[in-house]
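As structure tokens, the structure follows; a few thoughts come after it.
Apart from one protein chain that is not included, each protein chain of the complex appears where it belongs.
Which chain is which? They are A, B and C, in the order written, and residues in each are numbered from 1.
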Amino acid sequence: MHKSLRKRIYIIIFEADTPAGKAFDVALLWAIVISVLAVILESVKSLNEHYGQLFKIVEWVLTIGFSIEFILRLYVSETPRKYAFSFYGIIDLLAVLPAYISLVFTGTQYLLIIRALRLLRVFRILKLGRFVGEGEQLARALKASRHKITVFLGSVLTVVMITGTAMYMIEGGENGFTSIPVSMYWAIVTLTTVGYGDIAPQTVIGQSLASFIMIMGYAIIAVPTGIVTAELTKDNAERKKVKCPNCHQTGHEAIAHYCKFCGTALILPDEK
Amino acid sequence: MHKSLRKRIYIIIFEADTPAGKAFDVALLWAIVISVLAVILESVKSLNEHYGQLFKIVEWVLTIGFSIEFILRLYVSETPRKYAFSFYGIIDLLAVLPAYISLVFTGTQYLLIIRALRLLRVFRILKLGRFVGEGEQLARALKASRHKITVFLGSVLTVVMITGTAMYMIEGGENGFTSIPVSMYWAIVTLTTVGYGDIAPQTVIGQSLASFIMIMGYAIIAVPTGIVTAELTKDNAERKKVKCPNCHQTGHEAIAHYCKFCGTALILPDEK
Amino acid sequence: MHKSLRKRIYIIIFEADTPAGKAFDVALLWAIVISVLAVILESVKSLNEHYGQLFKIVEWVLTIGFSIEFILRLYVSETPRKYAFSFYGIIDLLAVLPAYISLVFTGTQYLLIIRALRLLRVFRILKLGRFVGEGEQLARALKASRHKITVFLGSVLTVVMITGTAMYMIEGGENGFTSIPVSMYWAIVTLTTVGYGDIAPQTVIGQSLASFIMIMGYAIIAVPTGIVTAELTKDNAERKKVKCPNCHQTGHEAIAHYCKFCGTALILPDEK
Partner (left out) sequence: MHKSLRKRIYIIIFEADTPAGKAFDVALLWAIVISVLAVILESVKSLNEHYGQLFKIVEWVLTIGFSIEFILRLYVSETPRKYAFSFYGIIDLLAVLPAYISLVFTGTQYLLIIRALRLLRVFRILKLGRFVGEGEQLARALKASRHKITVFLGSVLTVVMITGTAMYMIEGGENGFTSIPVSMYWAIVTLTTVGYGDIAPQTVIGQSLASFIMIMGYAIIAVPTGIVTAELTKDNAERKKVKCPNCHQTGHEAIAHYCKFCGTALILPDEK
């Protein structure tokens, strides 16, 4: 029957509990990885000269495969419009669009970045694995500390702005600090301890200010770490105290959604 | 009536609970961001050549606006002298002074840094937002660990001083270590893992000592992080235990100032 | 008696509780350190020219010693096949094989890396020291956070891939971003805050994107730290709560395997 076929396709491509669904996910994972590798390797000149034809073939075979998959997803989902405008729907469309556009227009090298976005599709597949709980806990810790991180980033940007202006005036254009934006770029490179060395202070005052900024940055780097750690520790402790609504037992893991003693869904503190 | 107008202006520019007060804050935020952007972009040569006139106009319009704001603040505050000598009062004055000084004196490019200080005014506005609690908790954690951080920075400076002297003697001027201050600058660049590479050891002994310092620095960077994290974690735990003086319930957030069950002001451990 | 000799050799080379066993371990430790130092110093041209002959002699004396040790280990272990295919058995074999192979074939400089693997043998000896408990706790914390770290590394790789592609298109080959793999290498060098500076963005857009990535990386570096710390803290707390099955006392150290009050073996949470 028609409906049953649609239903069966839905289970295969949207779910991962059946053997067919799992096999589809694994195949899709490989297709995505291969297509992304093709994008990466195509950019290497020597490889493109030798295997350019192969990359084109791989690209088109996978594009047609992804197109069929996209149409099937649209066909089987109950609300095709909702799917098409969802995050993954747009990513799925963007995975196939650049290839077709490059047929019509030439010089569309800038669509490369869109093809690289295919990698985001991997997350849909991973979502079905055992990483959900862990990812959720990380996301929760980051979300809980978003205000603190905003305050922190705001302070960092102010320091960058004021340091950048000061270094522009102290060092000046002859030492590479040609404008305030460039000086701010240097300040970010220094505060984050990346330190390329393409721009480096040469005057005594400049080096003193830079030293001060670095030692400050040394202490500052402690702050976001402290924030996230305190959040993760708190999270662990809070989940431990969650009481099962059925058997009233505690001691559940930070990533648990169900009571480990009786299987009842837990009511988590951030859902209350 | 005169007094009531003064009061109404006070509420608009010093508070943020009324629609007018909020609108004023948002407008001020934009004015500050635009004036700071003008300072930054004016320093880019190519932009200054094309839009120099525009930057001058923006600068003067905003300076006049900030001047009016400053005079109004002086006028409406109950103790104008106290406001004028407060942190924000000085920042507000510094935000307008450079422009007027540049009218009288020429070659006052060094006033640029003072104009960049305008960014500090943003904090006054943010103070009124939801970031207060978070900022306060961070500040409290940093304040509580200030002695530990002092001990830590003192030790780092001693290591920097001794390493700098040693490298100056080992590597000498021909490898870039031209004096002890320069060697100490190198030591700071290395210990903080910034690593510009403008000065780098060339001799075997110098590279060995540098390796030792780096691995030590690797372990040392753990210390300020540990300090701040332990403080934030303790802070979270301590607030949890604060008992409401009215309803005697506990479990309040680290950023709470009022009991979440009955609204009574909490007596916090660091205020007792 | 034959069996008793075998048994005695077993105790000497596999265990470390007897004086002879301890002496053997110390001697082996020195032999390994000297053989590894020989590999390292042989690669320095000036040293090889002067002491090349000495390095060869040291290498052969130690290789013959390690060979005898390997044969003895095979001889005394109850299941020689199991030992030969165990991790340490393979390392022990690899410690002596390169020297013999270099007798037969010439130009086998690539066996150097295998000789460097000898250092791994040190771990077998350290295993017998007091570092077991500590190492175990660290390994447990890392193991417990492996899913979170996988999610984290996956996200980092996605960021690297997308940033690399973007920078390849923005900066292009003339600024050193000659291909996507090279751009991804730059992205890793930047995100990890290593920052060699051999490749650095030159355009305004490139520097802006780089600044954004660095500040993001600044916040991101907090995540793995938070994960491991939360795990170690939890571990400490959980061990504290373990109740001795004999005397029912708690408060044991995180590295304890036996009750510190009555000596009974503890049943640890991750073994239950």
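Definition applied: a contact is a pair of C-beta atoms (placed from the backbone, for glycine too) under 8 Å apart; a residue touches a chain by one contact, two chains touch by 3 or more.
It should be emphasised that the depicted structure is a prediction, and the values quoted were computed from it without experimental measurement.
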| item | value |
| --- | --- |
| Candidate in contact with the missing chain, chosen from C:Ile9, C:Leu29, C:Leu74 or C:Ala116 | C:Ala116 |
| Touching residues (missing chain, whole complex) on chain B | 147-148, 150-152, 154, 158, 161-162, 165-166, 168-169, 178-181, 184, 190, 193-197, 200, 204, 207-208, 210-211, 214-215, 217-219, 221-223, 225-227, 229-230, 233-234 |
| Where the missing chain touches chain A, by residue | 193-197, 225, 229, 233 |
| Where the unshown chain meets chain C, residue by residue | 36, 39-41, 43-45, 109-110, 112-113, 116-117, 119-120, 122-123, 126, 130-131, 133-135, 137-138, 141-142, 149, 153, 156, 181-182, 184-185, 188-189, 191-198, 221, 224-225, 227-229, 231-233, 235-236 |
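Throughout what follows, only the chains that are shown with their structure count from here on.
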| item | value |
| --- | --- |
| Chain contact topology (line, ring, star, complete or other) | complete |
| Shared interface numbering between chain C and chain B [over half = same, under half = different] | same |
| Superposing rotation of chain A relative to chain C, computed on C-alpha atoms, to nearest 5° | 90 |
| Centre-most chain, if every chain is reduced to its averaged C-alpha atoms | A |
| Centre-of-Cα separation between chain C and chain A, whole angstrom | 29 |
| Centre-to-centre distance between chain C and chain B (centres being mean Cα positions), rounded to whole Å | 41 |
| Contacts with 2+ other chains: residues of chain C | 193-197, 225, 229, 233 |
